[in-house]
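With one protein chain held back, the other chains of the complex are shown just where they sit.
Chain IDs A, B, C, D, E and F follow the sequence of writing; residue 1 opens each chain.
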Amino acid sequence: MWDNPWAPLVASAITVVLILVLAFVIRNLAHRVITRVVTRAATGGSITSRFRKGAVTDGIDALLHERRKQRAETMGSVLKHVASIVILGTAVLTVLERLTIPIAPLLTSVGILGVAIGFGAQELVKDFIAGMFMLLEDQYGVGDVIDAGAAIGTVEAVTLRVTRLRDTDGRVWYVRNGTITRIGNESQGWSRSYMDVPVAYDSDIVSVKVLLEHVAEEMWADSELRESRIVEQPQVFGVEQLSDSSLVFRISAKTVPGTQAEVSRELRLRVKQALDSAGIPMVAGA
Amino acid sequence: MWDNPWAPLVASAITVVLILVLAFVIRNLAHRVITRVVTRAATGGSITSRFRKGAVTDGIDALLHERRKQRAETMGSVLKHVASIVILGTAVLTVLERLTIPIAPLLTSVGILGVAIGFGAQELVKDFIAGMFMLLEDQYGVGDVIDAGAAIGTVEAVTLRVTRLRDTDGRVWYVRNGTITRIGNESQGWSRSYMDVPVAYDSDIVSVKVLLEHVAEEMWADSELRESRIVEQPQVFGVEQLSDSSLVFRISAKTVPGTQAEVSRELRLRVKQALDSAGIPMVAGA
Amino acid sequence: MWDNPWAPLVASAITVVLILVLAFVIRNLAHRVITRVVTRAATGGSITSRFRKGAVTDGIDALLHERRKQRAETMGSVLKHVASIVILGTAVLTVLERLTIPIAPLLTSVGILGVAIGFGAQELVKDFIAGMFMLLEDQYGVGDVIDAGAAIGTVEAVTLRVTRLRDTDGRVWYVRNGTITRIGNESQGWSRSYMDVPVAYDSDIVSVKVLLEHVAEEMWADSELRESRIVEQPQVFGVEQLSDSSLVFRISAKTVPGTQAEVSRELRLRVKQALDSAGIPMVAGA
Amino acid sequence: MWDNPWAPLVASAITVVLILVLAFVIRNLAHRVITRVVTRAATGGSITSRFRKGAVTDGIDALLHERRKQRAETMGSVLKHVASIVILGTAVLTVLERLTIPIAPLLTSVGILGVAIGFGAQELVKDFIAGMFMLLEDQYGVGDVIDAGAAIGTVEAVTLRVTRLRDTDGRVWYVRNGTITRIGNESQGWSRSYMDVPVAYDSDIVSVKVLLEHVAEEMWADSELRESRIVEQPQVFGVEQLSDSSLVFRISAKTVPGTQAEVSRELRLRVKQALDSAGIPMVAGA
Amino acid sequence: MWDNPWAPLVASAITVVLILVLAFVIRNLAHRVITRVVTRAATGGSITSRFRKGAVTDGIDALLHERRKQRAETMGSVLKHVASIVILGTAVLTVLERLTIPIAPLLTSVGILGVAIGFGAQELVKDFIAGMFMLLEDQYGVGDVIDAGAAIGTVEAVTLRVTRLRDTDGRVWYVRNGTITRIGNESQGWSRSYMDVPVAYDSDIVSVKVLLEHVAEEMWADSELRESRIVEQPQVFGVEQLSDSSLVFRISAKTVPGTQAEVSRELRLRVKQALDSAGIPMVAGA
Amino acid sequence: MWDNPWAPLVASAITVVLILVLAFVIRNLAHRVITRVVTRAATGGSITSRFRKGAVTDGIDALLHERRKQRAETMGSVLKHVASIVILGTAVLTVLERLTIPIAPLLTSVGILGVAIGFGAQELVKDFIAGMFMLLEDQYGVGDVIDAGAAIGTVEAVTLRVTRLRDTDGRVWYVRNGTITRIGNESQGWSRSYMDVPVAYDSDIVSVKVLLEHVAEEMWADSELRESRIVEQPQVFGVEQLSDSSLVFRISAKTVPGTQAEVSRELRLRVKQALDSAGIPMVAGA
Partner (left out) sequence: MWDNPWAPLVASAITVVLILVLAFVIRNLAHRVITRVVTRAATGGSITSRFRKGAVTDGIDALLHERRKQRAETMGSVLKHVASIVILGTAVLTVLERLTIPIAPLLTSVGILGVAIGFGAQELVKDFIAGMFMLLEDQYGVGDVIDAGAAIGTVEAVTLRVTRLRDTDGRVWYVRNGTITRIGNESQGWSRSYMDVPVAYDSDIVSVKVLLEHVAEEMWADSELRESRIVEQPQVFGVEQLSDSSLVFRISAKTVPGTQAEVSRELRLRVKQALDSAGIPMVAGA
């Protein structure tokens, strides 16, 4: 095709340069697309976002915004790495092929090693995929109290591979995301605080119930509790258990997440005082 | 075939354009087919639809209609994504091949990465397939109380990958659909409420049974309970257990789903009052 | 071969039409074969059919016939779908090849996706295969009380993928067929009802045994029980357990499936009355 | 090679017919070989046959012969199906190839489906292989009482995929053969019946032992027990347990399989009578 | 190459015969090699052989020799089957290829079936490999009492796939070798027999210890025990447990395998007699 | 191309040398890149580094620096081995190909063995990948007290495959990194020390609380505790449990990691002394 003996070499060089330039262009394009898609996914349609908004006050909107931004960055960075590796890897192989350098030996040694590692890396990929969806669905964030199966505690950090929790004893737990089959989040919406009150079998059911309902009303009337802890007037349920020696009543209150232990203590204090002043002793429950 | 030196280029361009146009036409066609099939599948032949209709009143037909529509949309969107990816991917590869651009290097790098990710993504696909069939079979919907193995609670959201529940303590659970091997739905048809009544070994069996049957009749006669809670006259079973110290009778009532706890409380109250007025004490059961 | 320049096109068109016609003919043929085979398999040689016939009365032959027909239809429909997909898929690929349209790109993108989905769909296929064999072997049908491991209850629906049960609390269970490793069917043939009778260590063994045998004879003589519940005279076993304080006798009756709880209650009632009239108290068993 | 223009067609037809005839011949040959091999395997060298012969009487030789024949038929039928499918499948593909019909598209669609089903069918194949070896090794047969892990009961049917048991409550169990990792067969050779006899710490060890040995001798002397239940004189072991309040003796008897519960009852009866007549009370064991 | 038109046919026939002859020669050679290797492996370097020799008397050398021979035969027969299948399979394929008969269709249908069965047969291969190594390492033999995890009992038969045990209740267990992750063999070298002796908190520690050591010396002096049961003078350990009510001493003896239960009974008898004669009562241990 | 007959040989030799030289150059380059990347990864962006800095004093910065350096070396060495194997393997294969030596047989035998080993080596690769990420994320280091699931103890060594712990009994545990699904690290930040104080049901709640708060203040005032053990004033929680016989108070203190046992002992000592001096006895808690 060409008379110039250098022509093939020049043509090859031009092809190589063209391929590399094209690869970089495509890579940058891919990065931009990923940034846009991830940002939209992370800030927009999470399945919990609407729910959260209703439950939390406006003051923590900034926090949520910050979490969304971090989420977008975390996920974007992984996708960008994957895209770069695929595009540049393809470019290098194409260049080698254009220069008629045999790539079979390279593919062979990489392939054998790749398969060996591929099997072992399954769990790693599982962890990353699980982490990515957890982030996307906003199942939990830093500061939430969660039950991750292997450990229960306050989330201290969320990465794509592991979640770091601190339990109430101060122990720090690193849980791989892929090993989490279900998450229980105690910090979304509301929590519930219970108290079972066992009284003697021959107690007057009606008067005990009235007494407990009085306690419930007083707690709801307490402005301090109402502002920061209880989200609903406590309810008194009737005879929950019945044995030959006792009747068990239950009093229950919906609380702000994280304050249920405090509300329970308050509940015990007030119920005991009410029982004492009415002269009704508690008995060993069933 | 052509004398014009530009002819091959023009022919190539035309081929490319034709392929892309064809791909978009096929993709739109596939989307339409998916919409139609999914809508029919989701609204028509679910294995529970006939059953549900009998158990619920006409008033919630609208709700069911809404659930069906959402189901059709949720499933359709995934299938459309899959179809788009297959059709456009095929089109791109065909174009590259027509332009005699080597696609082996691209396939190689995508392939190696694909296998690595494929293994790790198994669980993701499992989750989606499980979710799709759960939706199709209408095993549960938002508002049902279900036992998903990992957690028990009220369904708050159903997506193809996870189901979100809230348990009675207010904890929010995210359960991956693929990890659910069996679902127990407490909100379909009816529930049952039990009470075991242990009386002394030397009690008169017949008179106790008559007493309990009287309680059962009164509950069935109570118009309030009958309207909103009990769906059948409570039954009294004979001696369920027999030990050296006690005879255990059982009284059981079919209730509207979700009201069994309330009915049990009512049952305990009434049985205790009846035993008290008859002077029969409960004893420690076997 | 042809002088007519349109000849190749015409030949191609004819080939395509021939292939498609042939495919439809083969598909219809396959459907017929499937219908015949499945009908024979489902109605004929189930491993339980002979057994069932002996245990149930002729009145429910119609029910069994109905179950067989449903079974044949359920299984046939899946096999027909599979056959249609294979035959039409082959036809489409053959047509593309005859038209010298490259199918490699299509196969590549379908293949990559196929492998990814294939791994995840394993469990789905397992469910279907398990369901097919359960149906073929008639392990259980609608109305049977079964123990499926994950749940125990009355079968409400059997599909190839899931079995729907309702337990005694009214909870509806969806159990994937592939997760069932063993089925316990309580509604085939007969059930057994037990009662352990602990009496004082120094009781006269012979007279207690005579007393219990008398109870057993009376139950067998009771025409009502005999007609609808008990299928064999109850047996009295000797000293089943022996401790420093008690001798435990056992009385056992074979019953019609589903009536064992009732028979047990009757048994307890009669044994207690017999012991009372003989002045023998029960004691705390070992 | 031929001048006749029809020659190629005729040659093709002949080839096709030859291939099909050959295939049928090979298939029939294979069936015969399978019949012979399986019959020999099933009747000849089972690892338990020698053992069984010694333990059972000559009267049940006919039963064993019947079981062997059934076994040979069960296994042969599966192997023949497999052989037919391989041979006819090969013949069809060879014919298609000879007729220069492209088989790649067919293989492609069958292959994709085959892999998808293959993964899911693993368990099915496992069940069949396990069943085949269980039959070959004669691990159990209809009428044996076995512990299959998932259920314990009397074998009612053995197929290559499942084993059907009936437990003592009358429940029918279908256990997949592949899920059985170990079988415990209670109906081979002999069973053992135990009784622990706790007496007071300050009892005279020698006289109690003599007493129990006397009971053992009497049982062995009882011709009824000896004929149909006990296969060896019961043995009395010395002090099996020693606590601050009791000495525990043990008496044990080898019995005919299936009669151990009866022998235990007889043992308890006789030991109690002997202790009573000697004025030695039983005490709460350690 | 040849002028004779029959030459190619003759050449083909000669080739075929040569290939088959060669295959049989190689197969016989392989069988001989296997016999030699297996015999050496089974009789020579088992990891327990040296250990066994020291622990058992010369009298049972013949038994060990017999076990080794059986082992060599069992393993050799499997290897020979595998070698025959590989060599003859290769020969058949080579013949088909030389005769220019297309083997692709055959490989295709065998391959598809092979993969399907291969997955399911994994466990079978695992069982065989596990059995082969158990035999090679002589982990246990017929007559040994082993703990195989799934069952504990006396080995009645060892094949490459299953091990048959009989437990103390007379139940026969078939345990697949591949499911055994660890074996506990109670019949190698020695066993140990224990007895814990709790005495009152205020007992004199030294005098109790002297008493027990006296019992130990007497047992070691007893020629009958020493000959057939005890292999070392029993040892008395000091205060093993200490609570507010008791001191626990321990006496322990190394015994010949299988006699530990008898030695324990003897130990209990002698210790009780010694305590009785010294007027020291046993108390409830901690 | 060349007239010299030795030319091809010379050319081949030159090519070989060039390939080998190139391979070594690339390998050295790869090693440098790895060293740089790993050093940056290990010292820089670990997810716990910021957190640690805040919790530990400046004095142990040197220790952290040392740990980082070790980490970089450990990880770098594995990556360098992998890179060397890939690059030199590729070079050798390329050389063989250039010399037109057939590499198919070599690849075949290596491949078969490679697949066999590859499956078995999965767990090895898992261990290495898990170890690498644990190091990178600095989940724990030598000297930390961790809960690794299989064992709890002080870390003595961390390698890429196993972690070596020593528990409180002195037992040394080797735990494979791939089997660790979650790590609980007790040595990061702080630990918590608890004490539950049950007092009589009729105690005065307020005065007990004041008493305990006084103990808490005194502990916080104790300079020795404050300097080296307690990091926050101990808190007194109200009525944590309430039964018919007792009220349970809780006192809790945040401590320096590793000193919580000591602080608990101090807490028990001081609370007991305070209760004694106030004449309040502890009672059996609920």
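Just so it is clear, a residue touches a chain if its C-beta (ideal position, glycine included) is under 8 Å from a C-beta of that chain, and two chains touch if they have at least 3 such contacts.
These numbers were taken from a predicted model, which means no experiment stands behind them.
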| item | value |
| --- | --- |
| Touch criterion as defined above, residue of F:L20, F:L79, F:V92 or F:L124 at the omitted chain | F:L124 |
| Touch with the omitted chain, as defined above, among E:L20, E:V142, E:I183 or E:L269 | E:I183 |
| Residue, one of F:S84, F:T179, F:S203 or F:Q233, that touches the chain absent here | F:T179 |
| Chain not shown: contacting residue from F:R98, F:R192, F:R250 or F:K272 | F:K272 |
| Residue numbers in chain F that touch the chain omitted from display | 102, 104-106, 108-110, 112-113, 115-117, 119-121, 123-124, 150-151, 156-157, 159, 161-162, 164, 166-176, 179, 195, 198, 261, 265-266, 268-269, 271-272, 281-285 |
| Residues of chain E in contact with the chain not shown | 47-48, 51, 82, 85-86, 89-90, 93-94, 97, 103, 107, 110-111, 114-115, 118-119, 121-126, 128-130, 133, 137, 139, 147, 178, 181-186, 188-192, 201, 205, 237-240, 242-245, 247, 254-255, 257, 260 |
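One rule holds for everything that comes next: only the chains that are shown with their structure count from here on.
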| item | value |
| --- | --- |
| Neighbouring chains shared between chain D and chain E, ordered by label | none |
| Centre-of-Cα separation between chain D and chain C, whole angstrom | 22 |
| Contacts with two or more other chains, residues of chain A listed in rising order | 110, 115, 119, 121, 123-124 |
| Arrangement of touching chains [line / ring / star / complete / other] | line |
